[in-house]
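Complex shown without one protein chain; remaining protein chains in place.
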Amino acid sequence: MSQDPPLLPPLALPGQPLAQSPPYTAGTGTHTQNSTSTITASIAGIPRAHTDMSISVTRPTASHPHSHPNPNPNPNPLLLPEVASAVLARVTRLNPRQATVEIFALQANHAGAEMGVCEHTFQGLIRAQDVRATERDRVKILDCFRVGDVVRAVVISLGDQSNYYLSTASNSLGVIVAHSDAGDPLHPINWRQMACARTGIVEERKVAKPI
Amino acid sequence: MTDRRRINGPPEGTTPLEFLTGFTHQSVIKRSPTTLRKIFLKTSLTPPATGSAFLELPTPSSPSTPTLKLTASVYGPRPLPSATAFSPNARLTAELKFSPFSTPGRRRGYIRDGVERDLSAQLSLALVKSVDVGKYPKSAIDVFVSVLDCEGGLGDPGDGKGGGGVEVGLMGVLAAAISCASAAIADAGIECFDLVAGGVAGAMLERDGDVEVGRVGEGGDSGGARPRGEHARKVTLVLDPSPAGDYVILAAAAVGYMAAKDELTLVWTKGSMSPSSDGTEETERLIDGAIRAAIGVRLVINEAIKERWLLGLNEIGLIKEKGVGGDGDTAMD
């Protein structure tokens, strides 16, 4: 059933009605006003109608004329970690039962999303049972992470007031950048070892598979 | 009070200036009661912030015209401080601060006083219902408003404005702060149901008001007639009253109004409104006037956001110097 495309303004402002709700659905950047069943813009941006009858409003890339290059080159960067989104985090504290990390980059879950740096870092937690998929109860955290490592993980829960809960239990997740005790960079050998180029020392980590 | 974290003046204290005669006031441009003053509003002037805006009211015709200047910067959604309890919604906080050189009369110190706390609380209340807090669990959205220059006084002693009546300076500051903060929130890309605009209206007593049948209306249409013999006053409804003006405001109302949803988020009235024969008509007229002022301000906010967008889109080559005619879909249905 083909509908005439709705007459959308070139730029939508918050509170601006865009289309009626029964034929169309609210996509990102919009909400439905219940009283009038209208799809209304939630942010200032460019409205688009999609083939699946959803209306979305997106902010294109350069919305802020910075003197620095725009740090987030993708539209609608994820502002907050969501469940099932991938993150990059740096390990800040270790504990026999968990590793505390600082999340600094987010990637949304849908196809084509890119990694975007967050303006503010969030705190996350990787519990021992979420480090890997096998032998979950016999994990030694010190053999998986060290303070200062950068890990790629996935958000499994919004957690409590101060921490997001993350998991590295997958082949593509785990440590991606690490340094040895002497400060030299390590590179991966297998899923649980990394080696130093200069001295040849091998250290244990839960390593992510290089893509 | 010595603040040990700052450099304080001489311990004996200094006194503000006293002048020989009354302060020579600047002449106020005459305008009709329903005309709003021109507002200058620009967003994204504080790049480190997620969103920001700068408001100047009125756009000065000469460098010596007193104006209200304030900046708003918005940060968020960002993680809550660790001690805070879990919340499935974002927590919006607003803080308003006066700079030491912003008010006439006595220099304000840096210590937060009751006025700032009160205005900050009112500002949070006005904004919180417009933001879709459910979309950002466990996070904080912080709004900071800095007042750089108040047009007139704030009703502090020693301001030098006499003549009685209600002081509208504070209301003007709050209304402008609401508008500026909303523009900053939109600039930040935080999802909201609508933008809140602030507007002020006042019931103005004309100085040369003759003792005649009192009328409350706009520029001449009559409201309820009073019986003769009473000392009646000629009162006019004025939108966006200027605090530096030389007239007396008997009562004033400030509102935070969401134009697209036709909802009020804040109502503040001051002064005594004498009940006319129609009951609450005077209060209603004041609030309606303030709403009309807020609608006018909302159009300015829309224009400022559009202007910033066109600038951004031009830069990345998405559009090429096209005129913006024909997209006037900003009317609030």
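Order of writing sets the chain letters: A and B. Residues in each chain are counted from 1.
Following the convention adopted for this analysis, contacts are C-beta pairs under 8 Å (C-beta built on N, C-alpha and C of every residue); 3 or more make two chains touch, one makes a residue touch a chain.
By definition in this document, contacts and distances are computed from a predicted model.
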item	value
Hidden chain of the complex, named as in its UniProt record, picked from "Phospholipid-transporting ATPase", "Glycerol-3-phosphate phosphatase", "Chromatin structure-remodeling complex protein BSH" or "Ribosomal RNA-processing protein 43"	"Ribosomal RNA-processing protein 43"
From A:35, A:51 or A:134, residue that would touch the chain that is not displayed	A:134
Where the unshown chain meets chain B, residue by residue	5-12, 14-24, 45-49, 52, 63-67, 69, 71, 73, 75, 78, 95, 97, 99-104, 107, 110, 112, 142, 144, 146, 148-151, 311, 315-316
Hidden partner chain, residues of chain A it touches	62, 65-73, 88, 104-105, 114-117, 119-120, 132-134, 150, 171, 176-177, 185, 187-193, 195, 197, 200-202, 207, 209-211
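One rule holds for everything that comes next: only the chains that are shown with their structure count from here on.
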item	value
Chain A-facing residues of chain B, complex	44, 47, 50, 75-80, 82, 84-87, 132, 136-139, 186-187, 189-195, 258-261, 302, 305-306, 308-309, 311-313, 315-316, 318, 327, 329-330, 332-333
Chain A - residues contacting chain B, complex	9-11, 13-17, 29, 31, 33, 40, 42-45, 59-67, 79-80, 119-123, 158-162
